[in-house]
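Only a single protein chain was left out; the remaining protein chains are all shown in position.
Every chain is named by a letter (A and B) in the order it is written, and numbering of its residues begins at 1.
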Amino acid sequence: MSEQGLEQRNQRTVRKLVLGAIAMFGFAFAMVPIYDVICDITGLNGKTSSTAADGAVELDEDRLITVQFVTVSGEGMVWDFKPQVRSIKVHPGEITQVNFTVKNPADSTIIGQAIPSVTPGLAAPHLLKTQCFCFNNQTLAAGGEAEMPMIFYLDPALPKHINTVTLSYTMFDVTERVMANEDKLAAR
Amino acid sequence: MQSTLFRRVTAALTLLLVSGVSVASDWAERSNVNLRPGVTNISQDVFDLHMVILWIVSLIGLLVFGLIMYSAVAHRRSKRPQAADFHENVFLEVFWTVLPFIILIGMAVPATRVLIAMDDSSDAELTVKVTGYRWNWSYEYLSYQDDNDVGIFYFSNLKTPAEQYNRPILKDGLFPYGTAADRVGVEPVEKDANYMLAVDKPLVIPAGVKVRFLVTADDVIHSFFMPDFAIKKDAIPGFVNEAWTLVPEDATGTYYGQCAELCGKNHAFMPIEVRVLAQNEFDSWIAEEKEKAASGPDLTPFSSLESAMELGQQKYAAACVLCHGAEGQGGIGLPFAGSALMTDSSRVQENIDVLIKGRNAMPSFAAQLTPREIAAVITYQRNAFGNNTGDLVQPADVAK
Partner (left out) sequence: MTAVAAHTDHHDDHHHAPHGLKRWLFSTNHKDIGTLYLWFSFAMFMVGGLMALVIRAELMYPGLQVVDPEFFNQMTTVHGLVMVFGAVMPATVGLANWMIPLMIGAPDMALPRMNNWSFWILPFAFTILISAVLMSAFGEGNPSAPNFGWTFYAPLSTKYGPASTDLFILSVHMMGISSIMGAINVIVTVLNMRAPGMTMMKMPLFVWTWLITAFLLVAVMPVLAGAVTMMLTDRHFGTSFFSAAGGGDPVLFQHIFWFFGHPEVYIMILPSFGIVSAIIPTFARKHLFGYASMVYATASIALLSFVVWAHHMFTVGMPLAGTLFFMYMTMLISVPTGVKVFNWVATMWRGSITFELPMKWALAFVVLFTCGGLSGLMLAMTPVDFQYHDTYFVVAHFHYVLVSGAIFSIFAAAYYWLPKWSGVMPNTFLGELHFWNSLLSVNLLFFPMHFVGLAGMPRRYADYALQFADYNYWVSIGAFWFGLSQILFVIVCVLCAMKKGQKAPAAPWEGAEGLEWTVPSPAPFHTFDTPPVVK
């Protein structure tokens, strides 16, 4: 082989490898949406869908499932955030509304974002919401109070061995983050 | 002659072996050398699985090391000046690929069975929400039997006093954050038997009842680790994980666990203490706690500065000392000794606000301490560490 041939072959190999490395860098970022898709399918980590479902399913009157509601305050969140009922029993397919109450005891306006998490994780893809305060962030003025509705149903395809589903909402204070984004938009 | 000698040596060696094994097993039992079997059926299953796999890997290890030893001795150069020349054997190579495979399947079956049993958290009678914070745990009783709004909530802090663990041998330099440097040369204090494990208010659960834990965290990832129940579940902010246990009725008592995921400076200082009560005792405990929770905060005023200081010192040691130091010298938190806020009597209200609402890195303590306790802690801060302001804060001032 000639020197030049070697040089060319080396360059070809290097090019391929550099492309491979760049592709893997991209893959790290691709893992974010891939992970979300896998979570949606398998209920990994108990994430529920963040968009409204259409609500057209059959009612399964043979099964009665306990749905338990849990609220958690994220770090530094001062809102008093509670479900009005701690748990209810529903048939799969039954469309139910539950209300959460929230009070802002602080002397400033606070924007909150509720993040849902379902356990057992396998139930997460089967808990469908037609309306939820968690789809958007919520603003409460100082001393304000609100009642926030959530309408949901359980998909009858919920695995047979599950008879209790726990839905937890963690309420985070996102005031700073939202304000920063608005400032950016205003600056444009 | 020879045979007598041989018999004696054999007898002596056997005796040595037997006594060695018994001494070793005795030592092993005393010194916590193995996994604990724990107290629940699941933890016993896990322990059995551990012993099976331990025996399997020990045997494989002994076999491999035995072969290496034998080869090293028997095939050394002085014995065999000429090496054999073989470097392939299809039968052998297939054999030692397939055999481990079969052993693995044999191990996977019981492991899968136990895992499936661990996963089934249905039909729990008691549900407790466990939340990890930097650096303590809180427990909220959500539902018990037919009562789905128990409403008991409290924090659980390390009980070991700071003077037991702060015993620095060097000044400055290696203590760049200085939380303990002031104790150089101070006579060490004897440690409690449950040093670094006991807490001020343990988690209480009934025996003979299936208990479900909903594990979550407030800030960073923690991990709820109870070896005696074979539970280790990560507490992840924004997400809820499930774990469960069923302690048999005859296993009442106190069990300890720890945080198992690095969560910052005081990762080692947030143990878990679980008190398992007989079910009737638990029922009366829960009734009592519910009553306390329902009657609202205790606003009985302090009769004297001393009584406030006494309670304040206890609560300071539980809730404040990790960040602000035993002598108020600061650390992760600001120093108190001689600070402007703590020595200016006109700033008492500001001091109360900081505790209730939090400020910057300082979290709110409104959920963790009662108004009476907050009043006591503030009184303590303003009169200890040489601050001596004489300010006495009453529970009613805090509850406003």
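What we mean here is this: a residue touches a chain if its C-beta (ideal position, glycine included) is under 8 Å from a C-beta of that chain, and two chains touch if they have at least 3 such contacts.
Treat the numbers as computed from the prediction; the structure is a model and nothing was measured.
J.: Where the complex has a chain not shown, which of B:200, B:261 or B:344 is the residue touching it?
T.: That would be B:261, which touches the missing chain.
J.: Touching the hidden chain in the complete assembly: which of A:13, A:108 or A:131 does that?
T.: A:13
J.: Looking at the full complex, which residue from B:41, B:122, B:148 or B:164 touches the chain that isn't shown here?
T.: Candidates B:41, B:122, B:148 or B:164; residue touching the omitted chain: B:164.
J.: Spell out, residue by residue, where the missing chain touches chain A.
T.: So the residues of chain A touching the unseen chain are 6, 9-10, 13-14, 17-18, 20-29, 31-32, 35, 39, 42-47, 50, 74, 113, 115, 119, 121-122, 170, 172-174, 177, 180-181.
J.: List every residue of chain B that touches the chain not included in the displayed model.
T.: 31-36, 45-46, 49-50, 53-54, 57-58, 60-61, 64-65, 67-68, 71-72, 75-77, 80-89, 92-93, 96-97, 100-101, 104, 107-108, 111-112, 114-116, 118-119, 164-170, 174-180, 188, 191, 193-197, 219-221, 223, 225, 227, 230-234, 236-239, 241-242, 256, 258-269, 271, 331-332
FYI, only the chains that are shown with their structure count from here on.
J.: Which residues of chain A touch chain B in the complex?
T.: Answer in residue numbers: 45-46, 68, 70, 72-76, 78, 86-87, 106, 115, 117-120, 161-164, 166, 168, 170, 172.
J.: Going by the contact rule set out above, which residues of chain B touch chain A in the complex?
T.: Per the touch definition, chain B meets chain A at residues 119-124, 127, 129, 131, 142-143, 148-149, 214, 216, 218-219, 237-242, 357-358, 363-364.
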